[in-house]
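Missing here is one protein chain; the remaining ones are kept as they sit in the complex.
Up next is chain A:
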């Protein structure tokens, strides 16, 4: 790119000439492209020599097709033609092969299935002509999917090319691995690529490809990419002369460092040094990597990303050098632009935004944070829409830093203005996010009011999310609950269709729990219901609240019991079945509250439209309520229909919904004790307890409120799974297999937390002591844990009294009890979450509870053993595997492992003393399974043969899988 900058003075003629393509801005380029809009008649330059006449004709034919049918017909004809050519006896020359493959690619692009030609493409790989090889690789990377059965043939071609020492061929092969990225390819090549990458004599372009290829494999099959001495050398690629190599290496190291930061710590100083050289250099130093007067913008961005994997450097000199870089980048933003081209400002700002992201990530230099905030503030009013968008987005993260929250708040008017005036919904959505993030007690009323008024015209796509946000802010920052009630009722009025059940459930929970707002709520819903057309959600809220608290406003003759009832009942016929059911419950509550309307209500219940309603639920309610009101005494009625007890405090269901919608981590933190993160467990307990007291409060049941948490939540998951699958936490099982033959050790460790285990088992019962060690010096807050397991395994956390805080350096202990009900494969998962430095950490660890833990060793004689061995002779009962030794074959170690596995080691049973034989019984609650095993080592071949016989196929298989992994 820079060569435009460099060349300009050399080529003075350029001034007079029409701008070359290099200088054309996108709009100018547009004009060029625009000329060809109608260019269907323009034939490509066939005469260039490389053009393919047959291909051009075919494409023109397709483009001239008047109808879809004609197109399909022409394509089928062509497919038949190619097929016959491929099948024909005549060997095709390279040119024809290329032509046909290009045709297939074109047909594929149009959306037609290509079910042949794969083999021909694979054959092209072994050609020694570049053109043929290349077209073969192209076909494979576009058309062959990762689980094709041709992979082994393709791998063969790749292998040859990697070994060819021809850089062009090597690049083609590396590209293919990276583009397909399948497991088989990773298995075949993952160990080879690091050596290509760090070898001294590898060409730069091959190094670049190798780095990215490795990165890709590390993403798709991380377990197959071996770490080793190459990791130290890859860090030094950051010093490479070729900036393309440095860029590729920076991408690779960033990904690796996210997984194991310790191993790549040395990259910090190298990255800072490199960045510093780029930022302070006169652009001329970097030659071609200067893009529209900006020195190596892409590399700068990558380096700044890499630094975001780490906290601020500890070394003072390094730290100040980095600060200097960041300051320089911020300063450059204020300098007049060196070019008016949009590319110049784009490149410059790409670096600037990344620098700001790093400043926010470090969150440690208040002066830098404030400067960053001011810079973003400038961008908020920039004429470039892209910059306004990015500024709103970055400010969102800035708002959660305590140093800059206040500074962000000063931009509130600009952001509100953006919400009102931006033409682009993408930008408006970012404005909503930012308003949500910057909201606190001081500005909540203003922000909620603005969001409500925007909601009236908001785009449909973002309404539901906005409704949730308004509801959350209103609840969280409510100073008085009357404002809260007003806000939610407004919300229902403005955007009733988008108010999910969670929102109106929540307003009811709050009104029931807050004595002082009940009267106001009753009055307000009563007034709101006066409107001739009101949303069904309002009828629901109104019905519930008047049923509970209608008595608080019944003193006023304008809202006497009869008026209230008539008002509600006037909406009845317009409502859906669930709402009608709710209203019927409100009516029976009225009978208890106001004996004077009893007769009126009984008449309604008795009417044919109720008692003979086609809907079973409505009919049943009408009959039961009518009967109840007739036979029960006032006292009983008063007891049965008494006011709802306060709801237990729990996580706001709407916050949970928003979290689900946005996925964890995307939501700015809102710290408040009420937002108990550990809400889900309590939810289910609530459900149970409410169920148990149902006879006491039929109302709860009838309202379906008790089933909200579970039914509602699962429904939500279903609905939302289409929209966005929340990023699942990967379950750590790195150390899982180490626990097959032992019970104690460290199961999980990262930078923050270490989890140790100590387990004991007896028959079908087990107990695991879990030790959580806080490795940092900072307290973990809201610490909680839970265990989930399949139904064949019952787990129970005994010491529920896990302290919600874990001090820095301290250890916390917990006991998990386990009962094995029947044989199982899936291990339970321990979910842990806590807050560290303001962010929610979630960890999931597979607990090493395997079937063999429930072994009781059984001693037996040689005769017994072989007798039982024969009894278990049905083919399904035996599972056998032969596998290569992964560890040195040491008899003592093997003995210990077999004992650790849980069986008795039977000495002198097998005629061959080198073999190992064991026996034991698996205890589950339902049954006991006897098990015999035999392990035959072959030291010469470094192989083992393992045979298991049990009365159950599934048990044999599982035990075999577990044990064969251990040697």
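We take it that contacts are C-beta pairs under 8 Å (C-beta built on N, C-alpha and C of every residue); 3 or more make two chains touch, one makes a residue touch a chain; residues count from 1.
Here is the rule we go by: contacts and distances are computed from a predicted model.
Colleague: Just to verify: the chain that's not displayed, which of "1-aminocyclopropane-1-carboxylate synthase", "AP complex subunit sigma", "Acyl carrier protein" or "Myotubularin-related protein 9" does UniProt list as its protein name?
Modeller: "AP complex subunit sigma"
Colleague: Thinking of the whole complex, not just what is shown, which of A:75, A:248 or A:568 touches the missing chain?
Modeller: A:248
Colleague: Using the document's definition of touch, tell me which of A:121, A:170, A:212 or A:253 contacts the absent chain.
Modeller: A:212
Colleague: If I consider the whole complex, including the chain that's not displayed, which of A:135, A:529 or A:740 touches that chain?
Modeller: Hidden-chain contact among the options goes to A:135.
Colleague: Given that one chain is not shown, which residue among A:189, A:289, A:481 or A:520 touches it?
Modeller: A:289
Colleague: Please identify which residue in A:178, A:525 or A:637 touches the non-displayed chain.
Modeller: A:178
Colleague: Kindly state which of the options A:81, A:126 or A:168 is in contact with the chain not pictured.
Modeller: Of the candidates A:81, A:126 or A:168, A:168 is in touch with the missing chain.
Colleague: What chain A residues would touch the chain not displayed?
Modeller: Against the left-out chain, chain A lists 1, 3, 21-22, 24, 26, 29-37, 39, 42, 44, 49-51, 55-56, 59, 63, 93-95, 98, 101-102, 105-106, 108-111, 113, 129-131, 134-135, 138, 142, 145-146, 168, 174-175, 177-179, 181, 205, 208-209, 212-213, 215-216, 219, 243-244, 247-248, 251, 254, 288-289, 291, 297-298, 301, 305, 343, 346-347, 349-350, 353-354, 385-386, 388-390, 423-424, 426-427, 429, 662-663, 666, 722-725, 727.
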